[in-house]
Structures are given as structure tokens and as C-alpha cells.
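Heads up, one of the protein chains got dropped from this complex, but the rest are sitting where they should.
As written, the chain order gives the labels A, B, C and D, with residue 1 at the start of each chain.
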Amino acid sequence: MNLDSYTVTRGSKSAKIAAILGLIVIVILITAPWWAGRADMRLLGELFLYLALASLWNLMAGYAGLVSVGQQAYVGFGGYMLFALTIFGGVNPVFAIALAGLLGAAIAVPVAALIFRLRGAYFAIGTWVMAEVFRLSFAQVGALGGGSGTSLPVGIVRSMADGRSAREALSYWLALGVATLVVAAVYLFLRSRKGLALTAIRDNELAAGSLGIDIFRTKFLVYIVTCAMTAMVGALIFLQKLRISPDAAFSVNDWTAFVIFIVVIGGIGTIEGPIIGTLIFFALRETLADLGTIYLMVLGLVAIVIMLKAPKGIWGLIKDRMNLQIFPLGYRVETPDENKGA
Amino acid sequence: MPEPILKISKLSAHYGDFQALYGVDMEVAEGEVLAIIGANGAGKTTLLRSLSGLMSNEAGQITYRGQAIGALRADQVAALGIALVPEGRQLFPSLTVEENLMIGGRVNRAGPWNLHKVYDLFPILQERRGQASTSLSGGQQQMVAIGRALMSNPDLILFDEISLGLAPIIIKDIYAALPGIVGGGMSAVIVEQDITKALSVSSRVYCLQEGRVSLEGGSATVSREEISRAYFGIA
Amino acid sequence: DNPVLRIGHVSPQTGPLASFAEADEYILNGLQQMFAGGIENNGKPWTIEVISKDSQSNPNRAAEVAADLILGDEVDIIVAASTPDTVNPVADQAEINEVPCVTTDCPWQPYFFGRNGVPGEGFQSTYHFFFGIEDWIAATLDMWSKLDIGKNVAGLFPNDADGNAFGDPETGLPPAMTAAGYSIVDPGRYQPLSDDFSNQIAAFKEADCTLVTGNMIAPDFATFWSQAAQQGFNPKIVTIGKALLFPSVIEGLGDRGDGLTTEVWWSPHHPFSSSLTGTTSRELAEGYAAASGRPWTQPIGFKHALFEVVADAIKRAEDLEDPEAITAAIASTDLNTIVGPVNWDTGPINNVSKTPLVAGQWQKKGDGFELEIVANGPASEIPITADLVPLS
Amino acid sequence: MEWLNAVVQGTLLGGLYALFAAGLSLIFGVMRLVNIAHGDLIVMAAYLGLTATVVLGIHPLVALIVVIPAMAGIGYVLQRGILNRTLGDDLLPPLLVTFGLSVIIQNALLEGYTADPQKMNAGALETASLSVGGLSLGILPVLTFAVAVAVIAGLQWMFYHTALGRAFRAVSDNQDIAQLMGLNKRHIFGLAMALALAVTAIAGIFLGIRTSFDPSIGGGRLIFGFEAVIIGGLGNLWGTLAGGVILGVAQTVGAKIDPGWQVLSGHIAFLLILAVRPQGLFPRVSG
Partner (left out) sequence: MSAILKLDGVSKSFGAVTVADSLSYELQQGEALGVIGPNGAGKTSMFNLITGTLPSDSGRLVFAGQDVTRQSAATRSRSGIARSFQVPQPFSGLTVFENAMIAATQSAGLTGREAERLCLQILEQTELLSKANTLAGKLTLLDRKRLELTRALCAKPKLLLLDEIAGGLTEAECTSLVQTIKDIHASGVSIIWIEHVVHALLAVVDRLIVIDFGKLVAQGDPKTVMDSKEVQEIYLGIEADA
């Protein structure tokens, strides 16, 4: 048998179709400022930001096994850095978002050094306490409004672009850009050598270690990168909100619980899961949010039912039934016969 | 052959996607000692776990004294009088020796076995009764595991790798105790790597290979060739 | 068909601040009936549609629903009430989107400075009416002056928007109290929802404080108040903002609720009536009590007044299609509402109009407690209904 | 003297935290269940207590007679009906399900009782105090601490000297083998949750007497409970008490330095301890 007749590919037909569809969707979304209403754009912008947060959390929990309930630490940190850099540093808000990411990475290093000593549930609680420390610490910073919080001066917001619609378009594109960047980055990372290592760690740590994978370093890297990008998303979120306060910035419900909800509903450990989960979450919110307490109870109920009935999430159900793959991570060996046929 | 106390037909078992048993058929007669042999990973432990209700059985039937028990939970199976001495002893580390034995007695079936009888069988355990079970030697731990199973006064006792990892002397002790254990009419299934030992205490033997029964026969009558063929699949 | 004017309304209908919004339904139902025929502007009737959204007591959510109202429902005017956590995010969204906005139920300092307002410049589209911390101080000092019970004051200020404003060393209570001859012990900002106040209490005892003041949330006050008793700290007067507003809180304190004092921004005794309906304060309060079976609370009047101001601006606006015209109409308000006169030209700072404030004391009457007005120095038009009684 | 006062008051506060944590410690120890809804269950117990005092006109402490069995029943049903199905190696299912429960309980309480802060009236008990060596100790905190010690001693005794305790330990060591011994783990877990929520009932009543509560305050209390459990070490109840006391003292001593540091210094103490001993101070030795 001649090995040359075997080829190795990394795609699938459904993925190719999905990629083309995805590109079309992105192009349509890019042009939204010309056809969508302001409210729709705002909603989409928010959806993109949640999608980014969910994809990042999924990378961390679903692939690296780091179940953090403290990602609000970085959302809030990013938001506060945006405010600090623009108000005191006079930095352009768009540039400040990127800087917030860098600072997020910088602060994540010592945090990781401490909480990586913990495992499983201890890790989860440790991250939560850490986020509380962030919240209470920022509440002590008088210059940023302490416990009262502060508003982004209107002048800074106006400096982003001329006119309201240009500003709204910019803010929309930033959100779309960050979401696309995050999903693409997660996808490319998982396809890379390091990504393969991460998947291996998830499946079997013992074997992974014995095959040359530095488990600690890989997880550490994922944590730092995730936190940096989470901080960037956080900066964008608070650029939209215009106002920051410790309780809002470091809200475990808004930035972590809902994100976990999205990921688990959609399907943890898949790239598609967070996308589906985000759509479901927003669909629920848009239709039910005005019901107040009832809406929240429905949300809780959905979480419980999905977890008990479909622990792999909605995407898990779809994938099992239809063997679909939109983001192919794997390798396929095409045998000589298949090649001939193709 | 007397009426079987346990009858297994077409039993399959999976660990996730991996199929560990493929349609196993087997019978245990009232009062007999049955041996199961097979290479590492052949599925012996899986079979015993299925019998005792620790694994769900998607296909096949397990009938115990005429009652289908395949769908029962382990505690319900235990209550019917099937006890397992698990592979690797598996004592409760946070319980003392005596507490481990008493946990076994929870099933609370009438019968000859109680704390005194177990201590009579393994006197060393009485000395160590208040000690943490993990501080015992491997052989003593195996004694506790056996005693714990006996405390429930089972009608059918399943031993998984009864002598694994024990020093030869201790193995001798344990085997010496075996007749006293199964003597009172209790049926037993013994999984054993040491083929000679297995054949010497049992009346019949099954060999598993890759999740299938590759040999069934009387312990006294099967030949070495048959066994090694069944064991390794050597044609 | 009449043209439609949409009013967006954000309030904390659920969550820990929900007490502030408990009369929303009653007030909004009343308004619905009244606006049924529309409001006339430039001789043309406009149908009024009020879209109410819940902030869930969460500032993130408040900003979100405000943006929804502005961008999605395209409301022409947005209103909000109840603490900086609701008012500020909504006003910020309105300001950036240039939508006319009226807010209330939040002292003006946390509103104005909390939003980084610049005195002299103020805001473009957002207007606020309520009392200020200086009024709170004046009412409190007036009340304290009625009894001679020492000059040492214990200060309790949390690290939240209200607490920071009340405790501000330049514009808050401490300098004003010092100027009035009191000496105030302020151990520093504590984190809301603290479980222990023993350090503060020790400091107050050490300084022989007979007066207690500050701005707290109800759970914190309850914790503090029982610990104070346990540790033998027995002040003569306790005047706390926010925590002591609601009858349910006072009832929860049992006998220890008797004699606590707080600010009164509105009550059935206020000699004002609605510019919309002519209803007097007493009628409004009794109407609510009858409809809900619950005692009246202070936010009722202000929720009503909020819509009085809006309705008035709608009537006067030169062009309801133009947000700037509506804003201009709001800015030129001069209206006697059920909570007193509202006029932004006479305000202490840009975009702020002040309403009168007096001091009250919870006094046990039969089974329940009544909030009696015990001092009215800064607003003598509001009658005193009982004498101040020191705590025993 | 002031420092001594801070330490003593902090220790008493630690009793309350230990009460919050004891139930968590029990279920964490027995079934590795991270119960996000624990704080809300404490608040629910407080509301049940409130209802009992109002409807039956009884003292809050007497209401325990009603609330403890009610919460225990709820715990058993909750565990058998829902939580048992989430148990396994994966941390996420119980996390998400109890998060869902937390949201449901919070909002159901809101529907039922409104957001008004409520308080239970325990009369003179709330304000009584005794004087020890110049320190004024509230009877209520002292009682809370004493009850915490009693609850933990009781749980400890139950754990190590009763058949049920043996069953708990056996199931927590090895669920499969425990099943072989005739223990129905679902029932045992149900009992563990029942017991945990019985403790929660006590915690809820004491919380409701000490301070006013509304449906939203559970989350903030939960984190202290987790911290106490982890500081003390998994499955060690006396450790949990020690953890609670460490937290309480860290808070009051921190507050002595600056009231803004009260909660923060508790968290920092937690992180420092974990930095040095990631297993907590007194982890149960396991084989």
C-alpha cells in the first residue's frame, strides 16, 4: 500500500457550507448600521458581547477544565480600566479597550499564581472570592467614585466619533469585531498545536502529561489569554453602559452566571454551543424580560431542565442527531478509495 | 445439575462508547463454587459489577432465584442476598475496621454471620477493630472486605480477584478460610488470575476473553490446552 | 387618529429596592385613566402611552432597559425614580442619546456629582427634582435643636452612592454638623451588608455620642441597632436616611422602632395637591392605602409628581416632535405639584430643582407606627403633627 | 481593650458564619455538592420562621420547632427530586442546577413576600447583654455562637457515633461500594440534605433575628459559608467552626483598621490561608 495515496484534511463539507454562510452573515452584520434600527443594533451589540464572554468562558471551562465563577473580576476590571485610562490618561476609548486587555493579562498572572493552587470546587470558589476582592478593592478607589461609581463624561464618548449615528455604528462594529475576533481566536487556537494539547488534556490528563504536554503551562496560558480578552469585552460593555459602579462591574449574576447559563444551555466544550446558547438566552430575555420575577424563574427552570435532560446542551442534541460540524477542529484521513471517489 | 440460583443470558455492558461485555451467558447452581478466569481486561470485573447492580445492563437478562434483577439498584440486589467482595478491597477509609464490618451488616438478612463469627474466622481483625481500615496490611484489608460481605449473610457471594496483590502466605490463609465460608450452602463466584487455584476450589469454570465467554467446563475436566486457547485466543 | 407620545418609565419593581416602586401600579393605573383622552398640545390631543420597565434594582439592568426604551420603543420622554442605582444609569443613557429625561427620588448630590456633573455646565437633556443633602441637614439640625441632648454625633455612612454623598467631608454631613456646633465621630465608610458594627459602636461609646445620624440601608441599620443595644450604646436620637423610610422596616424592629427619626419628603400632611387631578396629599395616601391594604409610603407622592411634571411639559412644549423643544419645556417648568413647587430656574445647581423637606419621627400608635412630622424649620408650610420624643 | 473587643465580637460573629457553613460543609463533605442555593435556602428558612411567628404568634426560637422539620423535608425532596441526578465527577451540573434553584427561590420569595426588608422580633433577647471583664457581650451573639458549637458538636457526634453517620461516611468514601452494602445512596444523600437544611433552618432563624432580611441577601451570605468550609478543610466540621471564627475575627479586626476593610479583610484572610494551605487548615485525612 502506498501511503502517498492517503491525504489528511481538516474540514468537512458541512463546515465549508457553514463557513460560506458564516461569512455572508458577517458581511450582512457589518452593514447593519445602514439597514438596522438603533435598537436592533444595540441589542445585537449586546448579544455579540455576551457571545464573546460565553466563548471565552467555554474555552476555559469546557476545554481547559477551569470552572471559574469569577470572570466578572475581569469584566469589571476591563470596565474600570477603560474609565481610568480615558478619564485620567486622556487615552482614546478605542485604544483604551486594547490597553485594558493588556492590563487584564498583567493582573491575571498573579491571580493565577494564587488560584491555580486550588482544584475543582475550591478553584471555583477561589475565583469567586477573588472577584469579590476586586469589587471591594475598586470600591475603595475614591478617584473612580468608590462605592458610588462614576459616569463616563459625555465629552469622552463624543470624542469617539462625530455624531450619534457614527458613534453607535462604531460601538456596534467594535462589539461585532470583538465577538468575531474571540470566536475566530478560539477556533484557531483549538486547531493549533496548543489547542490539540488542550483537547488532549481535557480527555485524559494522565496520557497528556506522558505525551509531552505541559498541563500547567497550557492551562495557565489559556487562563491569561481568556482573562485578557474578557477584560477587553468588559471595557466595551462599560463603554456602552456609560456608567460603572463596583456592584454593576463585578456582578456575578450578569457576567458569570448568565454566561455559564448560555454555555451550558448551548453545549459546553463545543465552539457552536455558546453561539446557540447566546441566541436562546436573548430570545428568552427579549420575550420574557418584562415579566420580571417570572422571567427569572423561567430562566432558572430552563437551566435545571436542560442540565437534567440534555447535559450536553442544545448543540449536543443537534450534533448527536445530525452529525453536524460547523467548526471542524479535527483531522480526517482520506483513504485511497475516498480520494478516487472525490 | 440442581436448579440454577443465578442465570445470565445475553448480557452486554458498556463504559461510554466502549463495549466491555458482548452477550454473556452463564449459570450458577445452588451451592456451587464457580470460577471465572480470563486475561487482564477480559471483562471479569465488569461482569461482577453488572451482576451486583453497579452497572446498568442495557441488554440481556439476569435472573436470581427466578426473579429478574437486571434493573435493580445495587442496594436492592444486596438486599436479595448477593454480596460482592470487590477488586482491590475498597474499604471505606474513613471507617474503622469494625465500622466497615458493621456497614456490611446493614443489609440485615438472617443467617449465621455476625461480628463474632467474622472475628472467629479472622481473629487478627478483632485485635485491630478500632483501627483505621487503611492502616491494615493488604491481606488484613482483604479479610475485612470478605468479612464485610459475609456480614450481610448472602446466598451468593462474588469474589473479584480474591488473591490479587497478596503475599503467597496470605493467599494460602484466605483459601484455607474459603471452605468455611461457602460451606454452609452459600454459592460463590470466584474471579481469579491464578488458574490453578481457581480450578482447585471450583466445580465449574468459565473463561472470558474480550468480553465473550470463550470456554465453559467442569474444573476437573477441562484440559490445559483448552484453557490456554480460551485464555489467549490462540487458535 | 391622534399622534402618540411615548413615555418610558424605569423603576426597581423587583429586587431589594422594590419598596420604592410598590406604588407604581396604583399611580400608573390612575394616570392611565386620566390620560385616556390624551393631552392637548398646541390645540391637538396626543395619545399618551407609558411604557414601564423594571430595573430589577440592578444598575446594569437599569441602563439596559433605558437604552431599550430609548432605542427600541423610541420613547419621547424617559422618567425614572428611586435611588442613584436607578436614576443615574437611566439619566446617563438619556443624556448620551439626547432624550428628554426627568428623574426624582434621589438626593441631588449623588445625582449630580455621581454623574460627574460640572457645576455651571450641568446636563443637556436630563432634569431632576428632589431634596439635597443641605436640606436634610437643615431639617435634622432643626429637629435636634428642639431638645437639649448633647452635641456628640455618631455618623454611619456606607460606601455607596448615598453614603458617600452624605458622608462627604466637604459637601456632606460632617462639615455642616461641625459648623452647627456638633462634633461628629465618623469611623469611615463601611461596606453595605456588613454583619458587624461592634467597632463603630465601641468608637461611639468612647466618644459619648448621644445622637446618631447617617444614611443606611435597612438590613444594615437593623444589625447596627440591635448590636447597639447589646453593647449598651443608648443614644437619645437616631436620625437615619433611607433605612427608616418604610413602615415595614419599622415594624420589623418591634418596640425598638419606636422613636426613630428620619427625613420626610412627602406625607399625607403635606399641604399640596396635584396639578393634574387636584387630589390632596391626604387623598392620594388614603386612596393608595384603601386600594392596596398597605400603609402609605413616601415615594407615592413623588411618583405622582413625576408624571405631573411630564404632563405639564407635554402641554407646554412648542413642538412635541422635537426632543429639544420638549427639553426646553421641561427646563422652563414652574409647577405646583403634590410634593411642592418644581422649578429648575431656582434650583441650587444646573438641572436640579428642590422640593421641601421636613423631619419626622416614628411613633407608636396602637398596634402600628405613624410617621409624625416633628420639625419643619426649613419648610414651615408643612405642619408639625407631634412633638419630638427622645429615645428612652 | 478595643482590640480584644474586636477579636471577641469577631469570634461571636464567626459563630453565625459557622452556622451558615455547617450545612454546606455536611453536603460538600458527603456528596461533593457545591450548593449555590444554600444562601437562598437560609433566607427561605428565615421567611418560614417569620411566617410561623406571625401566623402562630410564637417566639422565633420556638418557631424552630416548625421550621426545622419543614426545611428538612424540603431538603429531602429537593435532593431526591433534583439534586441526586446532578451528582458525578463533573462540577458543573450541580453548580448550574443549584444556580437555577437559587434564582427560583429568590424570585418566588419576592413574589410571595415582596422585597420589603423583614425582621423577626425576638423581644428582649435581641438587646440583652452580659458584661464580662469590661466587655459587653450581646446575649444573642453568644447564644448564636453556643448554638453553632452545639450544632457542630451534634453533627460531629452523629457523624462518628451513629449508624447514619457511618452511612454518610461510607457513601462519601465510595458510593458504589456503599451501595453494595445495601445503602441506597439516593436516600442517604436525601437524609444528608435534610440534615443540612435542618441546620440551615437554625441559621436562617438566627440571621432573621440578628438583622433584617429580604429575598436578595442570600448570595452575599453564601460566600462566607463557602469560605468557612474551605478554610476549615473539606469534611471537617470543627474545622468549619474554626473557619467561621477566622473569618469573623478577620472582619472585625479589619474593620477596626478601617470600616471599609471589614468584608475585604475576611476575603483576604481566606486567600492568604489558601495560598499557604490549598487543602484548608484541617483537611480530613483520607486514605
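What we mean here is this: contacts are C-beta pairs under 8 Å (C-beta built on N, C-alpha and C of every residue); 3 or more make two chains touch, one makes a residue touch a chain.
Please read all numbers here as calculations on a predicted model, not as lab measurements.
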Interface partners of the hidden chain - shown chains only, full complex considered: A, B
Chain not shown: contacting residue from A:Ser14, A:Gln140 or A:Thr199: A:Thr199
Selected from B:Gln67, B:Thr196 or B:Ser223 as touching the chain missing from the view: B:Thr196
Missing-partner contacts on chain A, residue numbers: 1, 3, 6, 8, 193, 196-197, 199-200, 202-204, 206-215, 330-333, 335
Residue ranges of chain B at the interface with the undisplayed chain: 16-20, 39-42, 134-138, 161, 164-165, 167-168, 193-197, 209-211, 232-235
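The rule we apply is simple: only the chains that are shown with their structure count from here on.
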Chain pair that, of all pairs, has the most C-beta pairs in contact: C-D
Chain occupying the middle, per Cα centroid: D
Label of the chain whose CA centroid is most distant from the centroid of chain B: C
Distance between chain centroids, defined by C-alpha means - chain A, chain B (Å): 51
Computed distance of Cα centres, chain C from chain B, in Å: 75
Averaged-CA centre spacing for the pair chain D and chain B, given as whole angstrom: 43
Of all residues in chain C, the ones touching two or more other chains: 14, 159, 189, 191
Junction residues of chain B, two or more chains touched: none
Contacting chain pairs - touch in the sense defined above: A-C, A-D, B-D, C-D
Chain C-touching residues of chain A, taken from the complex the two chains share: 37-39, 41-43, 46, 136, 139-140, 145-154, 157, 164, 240-243, 245, 247-248, 251, 253-254, 290, 292-293, 296
Chain C residues touching chain A - in the complex, by the definition given at the top: 13-14, 53-54, 56, 58-61, 63-64, 67-68, 71-74, 84-85, 88-89, 92-93, 95-98, 110, 114-116, 158-165, 189, 191-192
Interfacial residue positions of chain D with respect to chain B in the complex: 163, 166-167, 169-170, 172-174, 176-185, 284, 286-287
